[in-house]
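Heads up: the structure comes next, in structure tokens.
Left out: one protein chain. Kept in place: all the others.
For chain A:
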Amino acid sequence: MTTKFTPDHEYIRVEGATGIVGITPYAQEQLGDIVFVELPAVGKVFKKGDEAAVVESVKAASEIYAPVSGTVTEVNDALSNEPGLINSDPEAAGWMFKIALSDASELDGLLDDAGYAELTK
């Protein structure tokens, strides 16, 4: 299991051929109180970099991009009642959607722990 990051502050935790996508603790802190999340439909096909979801904080709306290409297999329905899970637990309970990877080699283009830590220093 590895976790990779985009420069736009999404993470993707890869488990086999599936990736779990959310935003990083750094990103949730920057956004502030999250009041609404618009998630993609299950079955939706994304290319890397497509707009996949929208997170609304009190202040503004922010687009969330697909870190890799693939098909959405599951979304975190808990967020519709409790969008604040992204603030309180972004890397676990606050995950956003799962995606079946169509090209695992795209992961190589993402940042690793050290690279992301450097970016947000």
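Keep this in mind: a contact is a pair of C-beta atoms (placed from the backbone, for glycine too) under 8 Å apart; a residue touches a chain by one contact, two chains touch by 3 or more; residues count from 1.
Just so we're on the same page, contacts and distances are computed from a predicted model.
J.: Name the absent chain by its UniProt protein name; which of "Probable membrane transporter protein", "aminomethyltransferase", "Nitrous oxide reductase family maturation protein NosD" or "YCII-related domain-containing protein" is it?
T.: "aminomethyltransferase"
J.: For a quick check of understanding: of A:42, A:58, A:78 or A:92, which residue touches the chain that isn't displayed?
T.: A:58
J.: Against the chain that's been left off, what residues of chain A make contact? List them.
T.: Output for chain A: 30, 32-33, 35-36, 38, 54, 56-61, 83.
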